[in-house]
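In what follows, a single structure is set out as structure tokens and then discussed.
All protein chains but one are shown in place.
Take a look at subunit A:
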């Protein structure tokens, strides 16, 4: 047999799309999941799904009114080219800044909302960015937890019928994030049981996974994520009257200087004592060519603090992240709870702050210990608990966790046997993708 081509791993998130080949360390392309098409901007698309809804209006007269033979050929030719007139990713952002193009985000809340745009997004991803022949490659796509099976069928229809790809596997992002954590030295047994904390730009999810299956009823999401941290940094800069408080500046400060502290009062005191080390300065080039200096102070530790003390940022959401994680695990089946506490895995860009995992582990451990102590007291101290192991796993592949997990599993020799092939699809139809065997589960390497 000829040497196998590597599987293509595509992780389409609400904010960013990660593209690359299985076996690689990091994705080849990371760009916004955005598409710019001719015509007005989002909203007009309606989001009803199905083909044609997002297409620009082209023919203003049905062909039979144009007088039969001649012009129809011209019109359909025109339709063809307009369809191809679009950009994805960073190019889409640039194109939409100019006239004539509208910007659309085909994925909302993790799920595909506009299939026509998504199909065109994928076609550009495959042919323009990755430059592969889909017939020669197996594909590993990701989906959010609780994705309806109909969406899987739509995906399969596009992948097999439009692109004619050789084989397809669709994996749940949270499960892949668990697989990505196997690179950490703290993980001894490669189990697919654990709690995934996935925090990206828009929303933070806490997802319990038992032996590769998501416990859907216990998933919780938190309306605090990367974008909120940026806004909070911006509001702190504005309070202080800094010369530049644009979102871009706030974002840079967030990414470069923020960290998680053990206790904010102590951290304030540390800033008083070691002010030279702690306060930073940041140069901003303003559009006019002027350069201004922005001081960076308490926002360094206050910004990520909104995960642990949401009260300082929002007035309607007040539950700290450690409490949410604890509730999620407590509402999961009792026989998997121990495994869920022992393997809490971080994933996504907003979990990258220094000491994020450490603080989370400490706070969850406090909650657990307090509960054990209380129940021991209720038992009259007659029975002692053996204690519960709480472990939060931080690892090097956190940023693109799901993608890296896909890359890891996609390079295993048995990966292809888990996929559905084009031939199987032709035999059974789209419903074949409703079920996949569990990749990386018990029995595989």
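Here is the rule we go by: a residue touches a chain if its C-beta (ideal position, glycine included) is under 8 Å from a C-beta of that chain, and two chains touch if they have at least 3 such contacts; residues count from 1.
Definition applied: contacts and distances are computed from a predicted model.
Novice: Which listed name, "C2H2-type domain-containing protein", "MIF4G domain containing b", "Actin-related protein 2/3 complex subunit 3" or "Mitochondrial inner membrane protease subunit", is the one UniProt assigns to the chain that has been left out?
Specialist: "Actin-related protein 2/3 complex subunit 3"
Novice: Check each of A:146, A:312 or A:437 against the chain that is not shown and name the one that touches it.
Specialist: A:312
Novice: From the listed residues A:273, A:384 or A:435, report the one that touches the chain absent from this view.
Specialist: Answer from the full complex: A:273 touches the omitted chain.
Novice: Please give every residue of subunit A in contact with the chain that is not shown.
Specialist: Residues 236, 239-241, 264-265, 268-269, 272-273, 297-298, 302, 308-309, 311-312, 315, 318, 320, 363 of subunit A touch the chain that is not shown.
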